[in-house]
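I have a structure I would like to understand better, so I am pasting it below and will then ask my questions one at a time.
On to chain A.
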Amino acid sequence: MSGVKLEGVVKSYKDVTVVHGIDLEVKSKEFVVLVGPSGCGKSTTLRMLAGLEEISDGQVSIDDKVVNHIAPKDRDVAMVFQNYALYPHLSVAENIAFGLRIRKVPKPRIEELVKEVAHTLELTSLLERRPADLSGGQRQRVAMGRAIVRHPKVFLFDEPLSNLDAKLRTQMRAEIKQLHTKLGVTSVYVTHDQVEAMTLADRIVVMSDGRIEQIGTPMELFNNPINTFVATFIGSPPMNLISTTITSIDGLVYADISGNKCLLPQLENPCDLEVIIGIRPEYVDIVPVDNSSAVPIHVDLVETLGSEALLHCRIQESAFVVKVDTHGKVEHLKHLDTLYFRQDAITVFDKTTGRALSRSSVGCNA
Partner candidate 1 sequence: MENEQSYQVINESPRSKKLTWLIHHFQREWRLYIMLAPTLIWFILFLYKPMYGLQIAFKDYSVFKGITDSPWIGLEHFYTLFENDQFIRAIKNTVIISGASLLFGFPVPIILALMFNEIINPKFKKTAQTIVYLPHFISAVIIAGIVITAFAPSTGVVNLLLNALGYDSVYFLTKPEWFRTIFVGTGIWQEAGFNSIVFLASIAGVNPSLYESAVVDGASRWQMMWKITLPCIMPTILIMLIIRIGNILEVGFEMIIMLYQPATYATSDVISTFIYRQGLQAAQYDLAAAAGLFNAVIAFVLVIAANTISKKVSRTSLW
Partner candidate 2 sequence: MYRLHTAIASAVIANCLLASPAAFASDDNLVSNKPLELDIHFHQKKFVYNNDWLVEKEAAKLTNLSLNNVASMATTNSEEAFNLMIASGNLPDIVGGEMLKENVNRYGPEGAFVPLNDLIAEHAPHIKALFDERPNVYNSIKAHDGNVYYIPYIPDGKYGRAYFIRYDWLNKLGLETPQNVDELYQVLTAFRNNDPNGNGKKDEVPFFTRHWEELIRLVTLWDGRSSGSDKYHDFYVEDGILAHGYVGDNYREGIKNLAKWYEEGLIDAEVFTRGSRSREYLLANDLGGMTHDWFASTSGYNDALADKMPDFLFKAFAPPASPSGKRVEEHRRSQVKNSGWAISYSNENVVETIKYFDFWFSEEGRRLANFGVEGVHYDMIDGKPIFKDTVLNSDTPVTSQMWAIGAQVQRGFQQDYANEEQWSNKFALDGIALYDQGDYLLEPFLGVSMNTEEKGVYDKHWITIRDYMLEMQQAWILGARDIDEDWDTYQDQLKRMGYPKVIKAMQSAYDRAYK
């Protein structure tokens, strides 16, 4: 079984530390996505996995074997690069065969494998072309072909889709997902695009400033962000955050929003506290439901997306976005003056540390 395990992995260059001790276990056949803003250390982590960067401290193992001092080629990993790293002087077939030729695989076997991969990736008709004659998506597929053909234990993807246009990206995303399902190879995928992370990952690792913020399935992260960073990073549009204070009345906790009392989920230590409450644009209601509190708003703008619309409003002078179903009509949305926050749709964060004080339980029935 080819799992990957990182224990306390650190990367530092002279006096600058870019990865501050990462612990992560990727199970066999699992698709894990490292996501975070640029400079968060996700690529570095991936490159340490590949062996392209030395590991300053900690331990990386693949298949229960520590690989800290094992050369990249002996780790049996394959990597797909952001700019594809195709050899411009080689044809598609030669590019795919490159790794095999380096490893002195017999020629007939190489041909067989290349054919197989080309078939899988629908590259058969392009085998004799040079990279310069291919489209972006085709190049991407060749790059993947080069990784697949070696049947490695682990696939490593370093932002493979970021050079493609939006439409192609969506398409390739699906292809990668299908491929993973088909081949079932352990994969670690780095991206800064949370949509990619959400759609591809079995589990997502959100990173920031060289640290892991949260690890979880896409829905876990979406519903129960561990802090405001994850909350705003995952989801589009991001979770709305409102600074406020809470009061505890009769064992129930309320937040003060524009002078209205808003019922919050149960907290462990309810007391007079400065908090941030977060609510996903998707979970805001425009009609009263059970356990919901009314919040007055002013709608600035309605963005119509078709079946859905985005309401850009203001609460306590801060911007607030709501995603609502249109059911074919948008006129009435412009005149909304009240929104309803369900108690269980709200996540409460500590204002100073940003950590979540409650867990929303809405995920299951949303």
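Heads up, the rule we're going with is that contacts are C-beta pairs under 8 Å (C-beta built on N, C-alpha and C of every residue); 3 or more make two chains touch, one makes a residue touch a chain; residues count from 1.
Keep in mind how these were chosen: all candidates are chains of the complex that A comes from, given by their letters.
All values derive from a computational prediction rather than experimental measurement.
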(request) Name the candidate, out of 1 or 2, that touches chain A somewhere in the complex. (result) 1
(request) Under the touch definition given earlier, write down the residues of chain A that touch candidate 1 in their complex. (result) 47, 50-52, 71-74, 77-79, 81-83, 85, 87-90, 98-99, 102-103, 146, 150, 156
